[in-house]
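The complex is shown incomplete by one protein chain, all other protein chains being positioned as in the whole.
Letters A, B and C name the chains as they come in the text, with residue numbers starting at 1 for each one.
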Amino acid sequence: MTGKTAKEISNDLLRPVLDTSWRFYAAAVLLGALVVAGLAAWGHQMSAGIGVAGINRPVFWGFYITNFVFWIGVSHAGTLISAILRLTHAPWRRPVTRAAEAITVFALMIGAMFPLIHLGRPWLAFWLFPYPSERRIWPNVRSPLVWDFFAINTYLVGSTLFLLLPLIPDLALLRDRARGWRRHVYRLCALGWAGTPHQWRRLETAMHIMAIVIIPVAVSVHTIVSFDFAMAPVPMWHSTIFGPYFVAGAIFSGIAALIVAMAVLRRALRLEAYLQLLHFESLGKLLLLMSLVWTYFVFAERLTTWYGNEPAEVAVLFAVERGPYAGLFWAMVFCNFVLPFVMLSIKRLRTITGTVVASLAVLVGMWLERFLIIVPSLTRKYLPYSWGTYQPTLVEITITAATFAAMGLLFVLFSKAFPIISIWELKEGDRRAPVVAPGLVDQSMVMADRHANP
Amino acid sequence: MRTRKAVRNVIYGICADDDAAASVVEELRALDVDARRIVVQSSEPLEIRDLAVPHGSGAMPWVAALGGLIGAVAGFTLAAGTQQLWPLSTGAMPIVTLRTNLIITYEMTLLGVIVATVLCFLVTARLPRWRMPLDDPEISEGAVLVGVLSPPQDRAHDIERALREGGGAARIVTCGPEDWG
Amino acid sequence: MDRRNFLKTSTVGGAAAALSSCGHPEAPLVRFLPDEELVPGVATWKPSVCPGCRAGCGVLVRVMEGDAEVIRNGQHGVVRMGVAKKLEGNPEHPISQGRLCPRGQAAIQLTYHPDRLGHPLERVGARGSGEYKPLDWDAAISTLVERLRALDDRRAHATLAALTRPLRGVRRELIARFLQAFGAGPPSVFELFSDDVLRRANERSFGRRQLPTFDLSRARYVISFGADFLGTWNSPVAQSAAYGEMRQGRPGIRGTFVQVEPRMSQTGANADRWVPVRPGTEGVLALGLAHVMLQRGLASASSGAAVGALIDGWDAGLPAYAPEAVERETGVAARRIARLASELAADRPAVAIIGGAPLAHTNGFFNAIAVNALNAVLDSVGRPGGMRFMPEARITLPEVRSETSTASSAAREQSFSLLRDRMRGVTGPGVEVLLLYDANPVFAAPRAWRIREALAQVPFIVSFGSFLDDTSTFADLILPDHSFLESWMDDAPESGSDRAVVSVAAPAMRPLHDTRATADVLLEIARQLGGRVSTALPWHSYEDALRAAVQSVDAGASADAKTSADVWTLVQQQGGWWTETLESSSSEMKRAAGASIRRATPRFDGDETEYPFHFLPYPSQAFLDGSLAHLPWMQELPDVLSTAMWGTWVEINPRTAERLGVSQGDLVEVASSQGRLEAPALVSPGIAPDVVAMPVGQGHRTFTRYASGRGANPVALLAPLVEPESGTLAWAATRVRVARKGRGRLTLFAGGLRERPGGVTR
Partner (left out) sequence: MPHRWGMVVDLDRCTGCEACVVACRAENNVPTVGEAEAARGRAIHWIRVERYVDGEFPDVRVKFLPVFCQHCDAAPCEPVCPTYASYHTADGLNAQVYNRCIGTRYCANACPYTVRFFNFFNPVWEKPLHLQLNPDVSVREVGVMEKCTFCVQRIKAAEIAAKAEDRPLRDGEVVPACAQACPSRALVFGDLNDPDSEASRLAGSHRATHLLGELGTQPKVFYLQREGGHDRQDREGDQ
């Protein structure tokens, strides 16, 4: 596929790891500074009180839970896509899977921070954990937040292992290439991987089982996140559609995040030969599909609410569609449906740039979607006397920005420490797939090529 | 070539690709070398699968299933046990709420599968092992290593020859007498 | 301890943590020996008297041990003492009947207010600057005594004057007697929302210069003209208790309630029918109702002859008040008038109430007389389910023989306008020393009265108030009073019960600060002045005077008490003295007398074209006339209708707001011929389109950290029109114009105004 020899592949993909450019430092310092700002904001919030955030009565959940749902959604990029592609043996998956899995792990780590950040007394967060303690009180396993705890932990463990297992052979590769102290580190990380056929076979079997298991985990994670809302009798939250709706939205935002990450990597690490139009196109098509699925869910949700005409729900519905949140709502529709639909369904526009633009729009739109699910419902609960509004504060905005920076920083560090494309999988795929000259612009040509060189 | 390697008692050859490696393995088998002593290493999975000792691959799914079962039991016990040990009434719900406990049971089941799979992988792949394996740099360049562990001293020549034959190993390395297993 | 018990106790307990968690580490304090033997965690209940308004409710104070920081003998330290924890209504007390209004509940903060003045102060900065230096009591009292001696030397006794908040009972008498003995005129009282018009009208109609008591619990129909009797007017606790009984206290009978007012008050919001009426025409509507009843023979003219005859044209059946004519004047549809009249006539007993804004027009007296006449027609005067007058409590300071004192020590008060003129030197005698006790005319009097300037001309002002407010910052010397919980208290309610009531209470707790009860300070000054003043005031303390007054009560009137000493004991036990037997007061009423009263049309300040809106200030639910604005609980109490907190607002009808381009929360300028102010707009359907209303209470220049510089003061807009009969301010007679100024800030507790379709209770 890449038309490169195994040696060239190794050189190309290990170069970003072994050679450090000023760009890495620039990116790390810049992103790190933002992360530090976010940590400072969090520290301020801890010492002064959660009141420095904009949450209030009745909008007890705001940016933090929006970010939580958003990042947990983005985490579906990854493992889910990579697992599906692995199971379906999609040949173009090979340069994509590791980045996707890394997104999953980082997005989960960031997302899982938010329930802690948003706590009124975060220093007591360990009370969510079932451990035998002096006070002899265990968490309430009926609470969706405890379900979250279990689901996210399972997903985090699963996807981390899913990322790390296929990393081992590449670590072995690094062990051979690296010099100095890093060599020792990689040697430890490689766990003594030898690359015997026996080990390869085991790895593949394990990956196969993991891929099968990680899909229901991912589905359940976002379903449970949706249950955080659906279990509460809040207008427009208390919905049976929320489980699949959230999962679809999660995959949707996950693909978008993956496309954006790939585009950045492609440019920053000069991986044009590996991340080709083919990949963006294929993921773009998936994105288009998910956009349509998402739109279907939004339509179904809003139609039934409108038709049902339950006063409390309609109050929220209209607050969103034509009330104070209308601007955000229609921006969301534009970002999540109109723009992706245009960019991705018209072949001429489905370039790398086009796909990336659509993906950026989807990320914005999906963040808005999370916000619009959470906040408007809380501003308009059952008793109109207690209706309210919500304005985020600088602290919340800083922490939100910092998490995006944290995502970037983790990615930068990860791609610095490890090959961001699975080298052995790429080599393996290269040998199995026909050689395609780089720079091809058309999928059909790839197909034709494939037929020509069986 | 580097000092670490000198401690191993092994003879190996570096083959350019799987085909070469396959023919070398054929030669070695023809020499009647103990199959368990033949070592093959590559930086990517080889197309030709039976280059080394054949292994039954059926164990891992069963281990995974067992892990899932343990997880399920643990999950349900944790949930229901918590509820029964501290029977607090909430929201007019029963003390043991089966529906909600299904969620935790489900998550713990899948966690059990995942952990069991990974543990099974590590055990069966004999990972981690902290002593260096054979790591000829050419492996990472795409070459395939085929070698014989603790070759009988008397047959070293035969083995070297076998490694070279049939367009096999381009380079032969012999290492010291120490066992590296 | 199992988990359940753990949870139970942790919800209940935690007192120590409660008290320790809110302090900051400070230098260790001296711990004084406790004054009292207190059982930790056990509450005792002591009676007291609520100082919040004129209702004079009896309260019970929950006292528990606490560590208070105090100054003893000049040393700062901590003492474990009984501290008040909560106020409840005194169940024995005929006015409060165990209940208390929000202001009464919050009165406990008067004691614990962080900005309360804790020791005597002497002014060092310019007047109004609020710069004072502390002084010890001996020096402070001798400063005042020297001033008074100087007056004495110059034979300028008449230049001493006193201005107080409304006081009754022994404290008022002590002040009055002090002034009288010194040779000065009677004390003046300043009260923005004064009901003097009604008292005078009642004197004219019924021979009782007193506010009426309404037997709502037995009424079947109540019509109120502007009286916020469930919220702020007269005796709200007693009236609310009776109102509850009227609504649901009798099986099968539910009283109907109609409120007539141009701006919906808290009371009006409870009405079955809310009848907006043109400001100042309430009397006309009342007579319109009377007309219909007389016309249709629903009531006989003779039933109200005596009272009704005061109205010009009564004998002829009030021909000038035909429904059509009344409709033209009041804006209330003739059909509606007829309907209300027939309902009133049918649902007896019925009673009419007037209070608040209808009295605060230039024709307030006419309005009051008209409603009295309506009551007469309804035959509700002195009848069950009607109106009556509370028997007067007969406790007074015993007379003391002296060379100047004559029989009447309870001289009537001097009018505030006269005091004003004296201060400004317009009439003699001038004022050289002014004793100021919690009255705040700088805040609550119209600018045109020039109180500030008048005070500036008084050479020496002494304040007895507990707080630095707009007026007391003019004081040269401040001798802060105890809080009501730290002091003996007495009051003599004039309305709210059909028994005679005197509220008396001993201190519920020891003083927190180095303060002294004003009555004690006056007695001390009298002692130091000597001569006739000390002869006239022979008591050692307020307590002595109070005991003397209470023991003068006819012991026979109290069922349980046989001797005067028993009365004193009983009074201390139950928190006052009240008659046990119900007195019929109607028999005591004198016949109405005097010339007939013609219809008076209200006069308004400001040209209708330039100032198109009636301006209606009203006592706020939280602050009344602003005297409670310094209590943080009251600041954070959402006004029940607007739900506004910590601020002020201008109520505007939605149609008017639309016409002016004003939306909720916009900053609007309200201007009258007297001045202008800016406040956020509150768009409310419960106000007539040609009326804008503002709650009084905010806009203090100086009044503790919680109220200073907060909101705007509507009194500043008021024209100095007075009701001619009583001379009280016609505070509802100013016209204003309104214009949008930009975005404002309105802190509301509520989000929505309307219920969602289908309602919320099912």
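Just so it is clear, a residue touches a chain if its C-beta (ideal position, glycine included) is under 8 Å from a C-beta of that chain, and two chains touch if they have at least 3 such contacts.
All values reported here derive from a predicted model rather than from experimental measurement.
Residue in contact with the omitted chain (choice from C:F32, C:Y112 or C:W137): C:Y112. Only one residue in the set C:I141, C:V197, C:L211 or C:A241 touches the chain that does not appear here, and it is C:A241.
Looking at subunit B, the residues touching the absent chain are 86, 88-93, 97, 100. Listed for subunit A, the residues touching the missing chain in the whole complex are 48-51, 54-61, 115, 118-122, 124-125, 127-128, 137, 139-140, 142-146, 149, 228, 231-234, 378, 381-386, 388-389, 391.
Mapped onto subunit C, contacts with the missing chain fall at residues 7-8, 10-15, 17-19, 21-23, 41, 64, 66, 68-69, 83-89, 98-106, 108-109, 112-114, 230-231, 236-237, 240-241, 243-245, 247-248, 254, 256, 264, 266-267, 269-270, 272-276, 333, 335-336, 339, 512, 621, 632-638, 640-641, 643, 645-647, 653-655, 685-689, 705, 710, 745, 747, 749-750, 753-755, 760-762.
Quick note on the criterion: only the chains that are shown with their structure count from here on.
Mean C-alpha positions place subunit A and subunit C at a centre distance of 65 Å.
In subunit B, the positions touching at least two other chains are 86, 88.
Taken residue by residue, subunit C touches two or more other chains at 3, whereas all remaining positions touch fewer.
Residues 135-137, 311-312, 315, 379, 382-389 of subunit A touch subunit C in their complex. Against subunit B, the residues of subunit A that register as touching in their complex are 5-7, 10, 130, 136-142, 146-147, 150-151, 153-154, 157-158, 161, 165, 168-169, 172-173, 175-177, 187, 191-206, 209-210, 213-214, 216-217, 220, 224, 227, 423-425, 427-428, 431-432. Across the complex, subunit C meets subunit A through its residues 3, 6, 643, 750-758, 760.
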